[in-house]
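One chain of protein is taken out of this complex; the other chains stay put.
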Amino acid sequence: MPAITGKNYMERVDQLDTTVWIDGSKLKGKKSESLAFGGVMKTQAHLYDLQYDKNLVELMTYTSPTTGNQIGTSFMQPRTKDDLLKRRKMIQEWAKASGGMMGRSPDYMNTILMALASSSPLLKGMEHVFPDNVVRFYEYAREKDLSFTHTFINPQVNRSQLYIEDPEEAISARIVDKTKDGLLIKGARLLATQGGITDEIIVLATGGVTNNSQAFAFSIPSDTTGLKFICRESFVHGQSSFNYPLSSRFEEMDSVVVFDHVLVPWDRVFYYENVDAARTFVNDSSFQPFALHQVVARQVVKTEFVLGVVQQLVDAIHISEYQHVQEKVAEVIVGLETMKALLVQSELDAEMDQWGCMRPSTVPLKVAITYFPKMYPRFGEIVQQLGASGFVSLPTENDFNSEIRTDLDRYLQSKAKNAEERVKLFRLAWDMTMSAFGTRQTLYERFFFGDPVRLTSDLYCTYNKEKYTKHIQDFLDKS
Amino acid sequence: MPAITGKNYMERVDQLDTTVWIDGSKLKGKKSESLAFGGVMKTQAHLYDLQYDKNLVELMTYTSPTTGNQIGTSFMQPRTKDDLLKRRKMIQEWAKASGGMMGRSPDYMNTILMALASSSPLLKGMEHVFPDNVVRFYEYAREKDLSFTHTFINPQVNRSQLYIEDPEEAISARIVDKTKDGLLIKGARLLATQGGITDEIIVLATGGVTNNSQAFAFSIPSDTTGLKFICRESFVHGQSSFNYPLSSRFEEMDSVVVFDHVLVPWDRVFYYENVDAARTFVNDSSFQPFALHQVVARQVVKTEFVLGVVQQLVDAIHISEYQHVQEKVAEVIVGLETMKALLVQSELDAEMDQWGCMRPSTVPLKVAITYFPKMYPRFGEIVQQLGASGFVSLPTENDFNSEIRTDLDRYLQSKAKNAEERVKLFRLAWDMTMSAFGTRQTLYERFFFGDPVRLTSDLYCTYNKEKYTKHIQDFLDKS
Amino acid sequence: MPAITGKNYMERVDQLDTTVWIDGSKLKGKKSESLAFGGVMKTQAHLYDLQYDKNLVELMTYTSPTTGNQIGTSFMQPRTKDDLLKRRKMIQEWAKASGGMMGRSPDYMNTILMALASSSPLLKGMEHVFPDNVVRFYEYAREKDLSFTHTFINPQVNRSQLYIEDPEEAISARIVDKTKDGLLIKGARLLATQGGITDEIIVLATGGVTNNSQAFAFSIPSDTTGLKFICRESFVHGQSSFNYPLSSRFEEMDSVVVFDHVLVPWDRVFYYENVDAARTFVNDSSFQPFALHQVVARQVVKTEFVLGVVQQLVDAIHISEYQHVQEKVAEVIVGLETMKALLVQSELDAEMDQWGCMRPSTVPLKVAITYFPKMYPRFGEIVQQLGASGFVSLPTENDFNSEIRTDLDRYLQSKAKNAEERVKLFRLAWDMTMSAFGTRQTLYERFFFGDPVRLTSDLYCTYNKEKYTKHIQDFLDKS
Partner (left out) sequence: MPAITGKNYMERVDQLDTTVWIDGSKLKGKKSESLAFGGVMKTQAHLYDLQYDKNLVELMTYTSPTTGNQIGTSFMQPRTKDDLLKRRKMIQEWAKASGGMMGRSPDYMNTILMALASSSPLLKGMEHVFPDNVVRFYEYAREKDLSFTHTFINPQVNRSQLYIEDPEEAISARIVDKTKDGLLIKGARLLATQGGITDEIIVLATGGVTNNSQAFAFSIPSDTTGLKFICRESFVHGQSSFNYPLSSRFEEMDSVVVFDHVLVPWDRVFYYENVDAARTFVNDSSFQPFALHQVVARQVVKTEFVLGVVQQLVDAIHISEYQHVQEKVAEVIVGLETMKALLVQSELDAEMDQWGCMRPSTVPLKVAITYFPKMYPRFGEIVQQLGASGFVSLPTENDFNSEIRTDLDRYLQSKAKNAEERVKLFRLAWDMTMSAFGTRQTLYERFFFGDPVRLTSDLYCTYNKEKYTKHIQDFLDKS
């Protein structure tokens, strides 16, 4: 089966009998027709349709090495720097469709699954591991163009360093039994973004797991018995793309995943009860370089989007002459160019790994994801500082369709735009940074790849500082 | 008539036939029963009721010098430092009722009206001024315990320095005619917070006005013919105080005010067509010291509220041992103690003005309002940094009333709180900083007393730097 | 003996046979005539002389409760808020004489000795303590107007958390023997500022001491046998007050103190071999409130000095019209007013302790010393940003006395000053922030009261957060 269309995606997800709870009710009927999911599913469908856009098909797909079908580029195992570049361009093409606002567009998990499969030989010889399952499942997903949600972390019960969960009071999901059919899982995991609107869910222990009963990885269909997605409040406040240009279309939803004695068939298990395998698979595989490459590629597109919005605001109310305004926009420019340069550097320094995969260099990418969580929130500040009171005098689409439109047309016009266009722009900037959707974006970028404190420590600890200290030692010795 | 009760307030506002547009419809029926205004009016009524709380009545009211009635303390002209202290404590008592989230609780405009009346002799001898109207109206408002909205600024059409509005294309409200009955006003003004739910609206030119036709000040009833309040989108997303502990109760609404040939009777005019009077009345009256004193008093209470929320988060998920967490909470503590010390300093250094009013010292207050707009947004960051993914896994009140409550109870509990309490706390922190209500709070504090760039310039320009440069000159001369 | 004069001070210090090493040589001859110490001793003498200035004598001295002599106010045990205010004004008077650049002017240690004596009853009943010695020595010092250096910390060998010094390899000073004559001390201590130019040295364990052999406190004369002061490089680069307006006069010097089997007579021992006493004496005495009060009072004066210099720079090259310049000066203004308000708050909230001493409130002072180390370095940045290339085109006094003066007069003039005055001002700003003296000032303020990370943790841990969390709990409970 070649790469899917939007229609395929919608139908497949609607056919699944996935258990989704939202605001106290179990979701009934087609997901694609619900207020909470309709918008984002339509956007996701649009992404899949781009695979068949005649101007893009060459970029968005490649020929399957096993079936010869044209399949999605985000599944591609890159063998050359050109492959890597193609992957990145494809990722950015999808990102453009949402202004980079969808952190979990399909390429994210496709990329990760590809990386895990490519590095699966790592597991060979370890206990309780099924590297062949990883490869077989990757190929299956690739050819079916499956979509995924995932969970990487445990509930936030107690973040103290010394906390160890009571084994009798299982909160974090764990193995409670092993049968001939598979693993039996009970407990909860955070945070399944897009939970409920994908074909499957991938569950993967992070490197920090210390308890064998929590050290597992697998993928199962979203409608597996016992699996529940408990959504947070939806940030879709209406379907008007005038009022909510972003949240009406790109709100991906986050959910707590509950495993109520869920059976994971053996052929879907990647490894289990092996803390070492969990650590190795996250730290030594190409998981990190490829995941970071996808993330940074998307963040570049998001920064471009922000820059466009910021400069549009400046033009709309005619404030470009002010030095402090120029400085604020320049901050976004510096951010954009820095991210772009780091991304390019990671591709320039890419190296073939032992399994024939062209890995981007991680150092520039780690720097980028240390930098972006500090910079992105600053963008929101800049938007507020520039738009000021403009953000609290915004009427709605209905207002423009009512008899007071004449007043609005006169009193809300700006230098460069008529009232309706100006309000539309300001609503976009507001939805990007000040709506519940916008602040969730900020929060997500702050923590996208984990706790910033931990990321910084990791950068420090893994960076090769010796060549620089040695240079200083030589300098001192010569003095 | 003595100070009013909440019931008086509700009835009076509901009886007015004020024109309020919201989301394309003219508001019908009682304001107090609408979704957009019901919550905040109930809170406002609660504030008025506190005037009769037996533990507070002595603080909240004082004896009218004209009628002998017990009337609201925020109308009091302070003659002594003790009076000033009483005013502040009263302001903070009301602020506590909303965690400082209501920037336009009645004391704000009461204070300003008092200051204008106290300084009205300033206008004497100028052209087109009615100082007696100011005093008479102040006394009338004080004895009736009237509530006010107000507008200080013009629409944000073009913020370029060189922009001068086309007089034929009136956008900013201006005098279009003068008749024996009064002024005729046409055009728009920003931003009437609480527009539509107060007895009256006060319109006052700021010091920067350069056009005589825009240089006026007056007060008129909210339901004056031709007056329209066009609201932004309401940020009340529901009435559940579990889901929306702040926005369901303290969302004050902002509106554009349109004057469609509105008649302002002469006895309600404070001055007109006099740019100098406008400048003098804002810059040389006690407007600034008293308005700043009210603002800073409220901001102190708001910072206390933030500190409480932040520390509750820390306790809930047990992260107080981390040095970077301690540092973040300490930032809030430093902010609070700094604001408190500056407020106290302004009271210590208060001086009697030429009309017998005890004015707080402006320097410490100006420092405070230069400082707070930088600090308050940082609090929102800190909340996000501490709560992290906790903010995107928040179920609703309905969820807790459904069959999945058992799952929530187990999986969303935290170290110090059960699931429901924890979610309640996190929803509070979210509503304070991440909901549309919360970000509007941040925006408001950024710009509460005007553009921060301008405030900083003002502080620089008005500060007495000479004593310090002189000291250096002496030092240099002695060298 | 009443308060001393400058002459008394100079003679007394010159007569001591103190061992001072500097740049590889033992200092010979009168300290007051050496390049390294001559300037600062002259300044210190000037401070003592101010005690006899007829306009200041009432402020600078008070009547001894034991001898009836007029003695130095910094020794005064305050019984009332007025006493506290007098202390502060006296401290600031001395601070003005050095622009706040002398962190160890005599009032610093006088204040601390006073605080220790006032709280000495704390020690009663503990083992190895001599509270009477403390009181007796305080009175002796007070009546003699003795000057002190001191050391509070151990050498910086290894700052790892787990490091415990090898007891066989004594580096930090410790008790190596106890005889009938006193304690025998061996090892080193940091950092004796003014080491070598004071009558005595006070040694005091900080609260963090964990080893009994390092838990002691005492005072001994600077020329005690076996005591050596090893100075860092002197930052006096010349005696010209034109070239080095600050470093030629206020460079206090820092030194490592080596105890080479130094005998401390029993009557000079305050306590020994008692970790609890050490902790109690630092944490529960009035040491902290009074030391902080002195420090913050001085820092206020220093900030005033900085503000004067900054504004003089602005005037000299005529840049006050630039908005970013205004913002930078406003930062200093905000800093100054904040520090002043916190200092005043600590006095307003002062309370009598159990031994009849009027203690300033510590919370505002702790906030001040958390804030100042972040702000002071920023001042140096601002000076550089404003003065820019002006700082690297500065000729010397000799240049102005040479034939190229004509060129200098023409080419180095500025808007507001002739060349010589302008260079003098720029040299002052440079010496304040960019000379070796200036950067040592910055470093000192960063660490004045200890590691900023530790100070912040301490503020967090000791602050009463409960009243704020309780308020939030009430708020939540009512929802």
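To keep things simple, chains are lettered A, B and C as they appear, and every chain counts its residues starting from 1.
We adopt the following convention: a residue touches a chain if its C-beta (ideal position, glycine included) is under 8 Å from a C-beta of that chain, and two chains touch if they have at least 3 such contacts.
As the structure is a prediction and not an experimental result, all values here were calculated from the model.
Considering C:59, C:135 or C:436, the position touching the chain not shown turns out to be C:436 (whole complex).
Residues 323-324 of subunit B touch the missing chain (whole complex, contact as defined above). Interface residues of subunit C facing the missing partner chain: 21, 23-25, 153, 155-161, 163, 171, 187-188, 190-191, 228, 230-233, 237, 243, 254-256, 258, 260, 317-319, 321, 324, 377, 381, 384-385, 388-402, 404, 407-408, 410-415, 433-436, 438-440, 442-444, 446-447, 451-453.
One chain of the complex is left out; on subunit A, the residues touching it are 96, 99, 241-242, 245, 304-305, 307-309, 311-312, 315, 323, 326-327, 329-330, 333-334, 337-338, 340-342, 344-345, 348, 363-364, 367, 370-371, 421, 424-425, 428, 453, 456-457, 459-461, 463, 465, 468-473, 475-476, 479.
Following the convention adopted for this analysis, only the chains that are shown with their structure count from here on.
Among the remaining chains, the Cα-based centre furthest from that of subunit B is the centre of C. Its C-alpha atoms superposed on subunit B, subunit A is turned by 180 degrees; the angle is given in steps of 5.
Where subunit B touches subunit C, over half of the residue numbers in use are shared by the two copies, so each contributes mostly the same positions. Highest inter-chain contact count (C-beta pairs) belongs to A-B. Centre-to-centre separation of subunit A and subunit C, using mean CA positions: 53 Å. Subunit A and subunit B have centres, each the mean of its CA atoms, that are 40 Å apart.
The centroid of the Cα atoms in subunit B and the matching centroid in subunit C are 44 Å apart.
The set of subunit C residues touching two or more other chains comprises 323.
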